[in-house]
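What you see is the complex with one protein chain gone and the rest in place.
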Amino acid sequence: MAYEIECKDVTYTYPLSKKPAIKNLNLKLEKGKLYGVIGENGAGKTTLCSILRGFAPSFYKGTISGEVLIQGKPLSSYDEQISRKIGYVFQNLFTQISGIKNTVFEEVAYGLENFGVPVEEIERKVVDIMDLTDIMDLAEKSPFELSGGQMQRVALASVIVLDPEILIIDEPTSQLDPQSAESVFKIIKKLKERGKTIILIEHKVDLLAEYSDEIIVLHDSQVIKMGETRHVLSDLSLREHGIQLPQVTLLAEKLRESGMRIDELPITKKQALDLIQEKRS
Amino acid sequence: MEKTFTEKIQINKRNKIAGLYPATKLQIVILFSISTLIINSIKLTDAKLALLLIPWFALVPFMFAITGEFKKSMKSMKPIFVVAIFIIAVQTFIVSGGQTLWHWHFLSIREKGLQTAISLGFLVLNIAGMFTWMLQSTSTKEISRCFEESGMNFKVAYIFTSSLEMIKVFSKRSQTILDAQRSRGVETEGNLKVRAKAFFPTIVPLILGGIIGSEDRVLTLEARGFSIKGEHTHLFDLKKSGYERRMLVVSIIITLLIIAGRISLWRMK
Partner (left out) sequence: MTKNERKQFSIKEDFSMLALLIIPVGVAVNFVGGQLASLLRLPLYLDTIGTIFVAMLCGPWVGAITGLLTNILTGIANPVNFAFIPVAIIAGLVTGAFARHDYFSVWWKWLIAMVVMGAASILSAAPIVVLMFGGVTGSGASLITATFMAAGANIWGAFIGTEGLFNVLDRIISVLICLAVIKVIPNRNLIKFSCGMFYVKDREEIAEVTE
């Protein structure tokens, strides 16, 4: 069976720039999984996502080599319909609105209008998604006057409503307070339950540890590690590349140094609890 | 039963004239403007003044009134009145030529001046007034929708609406920047040099932010299927009030009567 997304030796260079922003990228992403993408600033995370969606090179121009396959077919063989297949929530919060709608309801409905979905169906879908993203009370507010947390949920809703099979979400919580961040992750979890394949760029490893299936680590334009979440996030050598590890992992590491025998470092609170319970018994 | 969101965003006007289809309003304004120009060519009295333009102007407030937007529309006529009064004053007292009609110390009114004063002043009042009627009784949402329904590319409607929203956003932002400058001690009062200096740091970040933001906007719109081919849906439904035919017929008849009047005046000579 074909992978949901597959990259074969993709190298991409922005125009005017001397070295590639993504080098020798090989990926095989499976349907229904949540992939966390981590790496320092400028490592190429956003560029990676632009490549998966085709914005690099279609919008950014530049040069690309290798092959990107979406559900087994080359990305280039999809036309504009790709926006139904791959949803993309961008890094910058406040430039992420259509700019022509006066209410959040209309804003969320905008994509469906473009797709020519019948009016009654739009109403039904938008209400469903506003409920999922918990923005029902904002429905009649102006999208120009939202707070960061509200804006992020509206941006998510506007993309989810198109019901894409693949979702790319670029640092959704970087400008949010912890509480809003948690609520955004709750939404992402619900999306996963709906069977979406999700690619999530995120710095908050504690949250990633809890929610993601696999982690992709980028450093200096290249994937330096990739695999099952616990396997990747308990790799202490990642710290040398400026990557933070979950707090419980660091704590467990301290315990290990002080002599406690720990086979596999925990990355979530639950795993840590299990470990402690195991030690006690 | 609770209204659906789609129902809530509709515009429902009680007044049948206010609710006329925007394109019909434009047709009425054009007919009115043509009539105004014809009336302007009818010169009365020995001084050859286009005096009929003055009673003709009564139609403008009349339209405001039957649209049920008299106060609001009159208020937005203010800058037009200023321009018209200015034109009339300058032309009346400054332009020379023809017989002197009235004289007092250094002020004098000459035939030529009075002719242009009345003609230009009331042309501006009439035509701009009727546009005011159309624009005050039509929301920009209706105008934008009407563009698309009359066959223009949906991108035109997008740019139109987006510009209006951008103006609001930028006005707010410039106010914020200006206030921030003031609180940092940058003066916005005082002599010309001081005031000019406040202009640059306000406008530059606006332009810069706008241009960087529009890149994000391109991608956002692409992600929402902006350039997808095929029919779009419109939640907002631009309605007709049912008085379109009637109003248009009345306007055409009035225009034809004015043309007939104009022709018969030529004949009489």
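As written, the chains take the letters A and B, and residue 1 is the first residue of each chain.
Going forward, a contact is a pair of C-beta atoms (placed from the backbone, for glycine too) under 8 Å apart; a residue touches a chain by one contact, two chains touch by 3 or more.
Being a predicted model, the structure only gives us computed values, none of them experimental.
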Neighbouring shown chains of the undisplayed chain, as defined at the top: A, B
Chain not shown: contacting residue from B:47, B:74 or B:164: B:164
Per the touch definition above, residue among B:87, B:146 or B:228 touching the missing chain: B:87
Absent-chain contact - pick from B:63, B:120 or B:146: B:120
Residues from chain B at the interface with the omitted partner, ascending: 76, 79-80, 82-83, 86-87, 90-91, 93-96, 116-117, 120, 123-124, 127-128, 131-132, 135, 140, 155, 158-160, 162-167, 169-171, 174, 178, 188, 192, 195-196, 198-200, 202-204, 206-208, 210-215, 217-218, 221-222, 226-227
Sites on chain A contacted by the missing partner chain, in the whole complex: 14-18, 61, 99
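One rule holds in what follows: only the chains that are shown with their structure count from here on.
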Distance between chain centroids, defined by C-alpha means - chain A, chain B (Å): 48
Residues on chain A engaged by chain B in the complex (per definition of touch): 53, 55, 59, 80-81, 83-84, 87-88, 90, 92, 95-100, 102-103, 105-106, 109-119, 122-123, 126-127, 139-140, 144, 158-159, 162
Chain B residues within the chain A interface of the complex: 4-6, 8-9, 141, 158, 161-162, 165-166, 168-169, 213, 216-236
